[in-house]
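Showing just some of the chains, left in place.
To keep things simple, chains are lettered A, B and C as they appear, and every chain counts its residues starting from 1.
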Amino acid sequence: MAGEIIGAFQEERERLNEIVMRYAGLSTKRFYSLDAQVYREGALPARTKELLGLVASFVLRCDDCIKYHLVRCQEEGVTSEELEEALGVGLVVGGSITIPHLRRAFEAWTDLQVPGGVQEGT
Amino acid sequence: MAGEIIGAFQEERERLNEIVMRYAGLSTKRFYSLDAQVYREGALPARTKELLGLVASFVLRCDDCIKYHLVRCQEEGVTSEELEEALGVGLVVGGSITIPHLRRAFEAWTDLQVPGGVQEGT
Amino acid sequence: MAGEIIGAFQEERERLNEIVMRYAGLSTKRFYSLDAQVYREGALPARTKELLGLVASFVLRCDDCIKYHLVRCQEEGVTSEELEEALGVGLVVGGSITIPHLRRAFEAWTDLQVPGGVQEGT
């Protein structure tokens, strides 16, 4: 059952984003475009920015956002040790209320390690 | 499978509210009554108040509260364009962390458009 | 001491936005522009959008954002009764934790009623 958690997440995300785009006005479309733009390589590497997005999502406790950034972190070559330290910062800043998200984050990360589990383009 | 998302939401909501009422003391009952009262027609139309409740629920990121207000918005004749603009305000105020809720909101809204999909009295 | 609270807020806001703009890259500038765009007249009147922005800011408990939208609400001709009902929705959605912000919101609103208290362009 390789990459099942992330696979299901990506499928739903894609399907629902299509629904959003049926309704989206100019502002919403601009927001989506801005949301892609801020993670692009710049003075800070894309890799660092994905870690920032991950920890921000983690302390704000959004499982879907966490999964999205976990996929991107893996694509950027973040190691399990780096991930653990980044989430460790999030855990201390955000407190025990983030623990259920920590659990699901490591579950999804494990899921991501399954060979062939994630396709290109999230 | 018309109105399936909202249908399931309403059924669970009703079932669980019955459980709450088995335990509820006077304060909890008063809170429930106050929660109905603030959305009633007044200096502001009920329609505007439902949009306020929707956007407040959206930036606080509660899917169940969002679904509840989507049903009420539809009953008050809110159009898809108005809804999109209201959620657009929420998206800019609340940031990309609200995007998963935006997706599910538009999915539920689509579900609500299915003819016969929602019954009276939510 | 007419309009002192709002006056001080607007002065600081302007001064600090200038500092932001000294550092701001393209993404931050686009965000600022999007933040203006979503409140423009559309399917929903600007007045309703300002009330949405106000209540969103209120439940997220940001005094500066509340003050900003109070100024805009006054410019859009929102009455004290309408304001009270909008904040009433926010109070019930957001709970007693919003009460200190409710206090400061009404203090600022009173400050706004002082003749000549607010200048153009916030």
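Operating definition for what follows: contacts are C-beta pairs under 8 Å (C-beta built on N, C-alpha and C of every residue); 3 or more make two chains touch, one makes a residue touch a chain.
Keep in mind it's a predicted model, so treat the numbers as computed, not measured.
J.: Counting all identical protein chains, and not just the 3 shown, how many does the complete complex contain?
T.: This structure file describes a complex of 6 copies of one sequence.
Note that only the chains that are shown with their structure count from here on.
J.: So how far apart, in whole Å, are chain A and chain B when each is placed at the average of its C-alpha atoms?
T.: Comparing mean C-alpha positions, chain B is 27 Å from chain A.
J.: Using mean CA coordinates as chain centres, what's the chain B-chain C distance in Å?
T.: 24
J.: Measure off the straight-line distance from the CA centroid of chain A to the CA centroid of chain C, and report it in whole Å.
T.: The separation of the two C-alpha centroids amounts to 32 Å.
J.: Which residues belonging to chain A are in contact with no fewer than two other chains?
T.: Answer for chain A, listing residues that touch two or more other chains: 25, 27, 31.
J.: Write out the stretch or stretches of chain A touching chain B in their complex.
T.: 13, 16-17, 19-20, 22-25, 27-28, 31, 35, 56-57, 60, 62, 64-65
J.: Considering the complex alone, what residue numbers of chain C touch chain A?
T.: Touching chain A: residues 25-27, 30-31, 34, 37-38, 42 of chain C.
J.: Going by the contact rule set out above, which residues of chain B touch chain A in the complex?
T.: 61, 80-81, 83-85, 87-88, 91-92, 96-97, 99-100, 102-104, 106-107, 109-110
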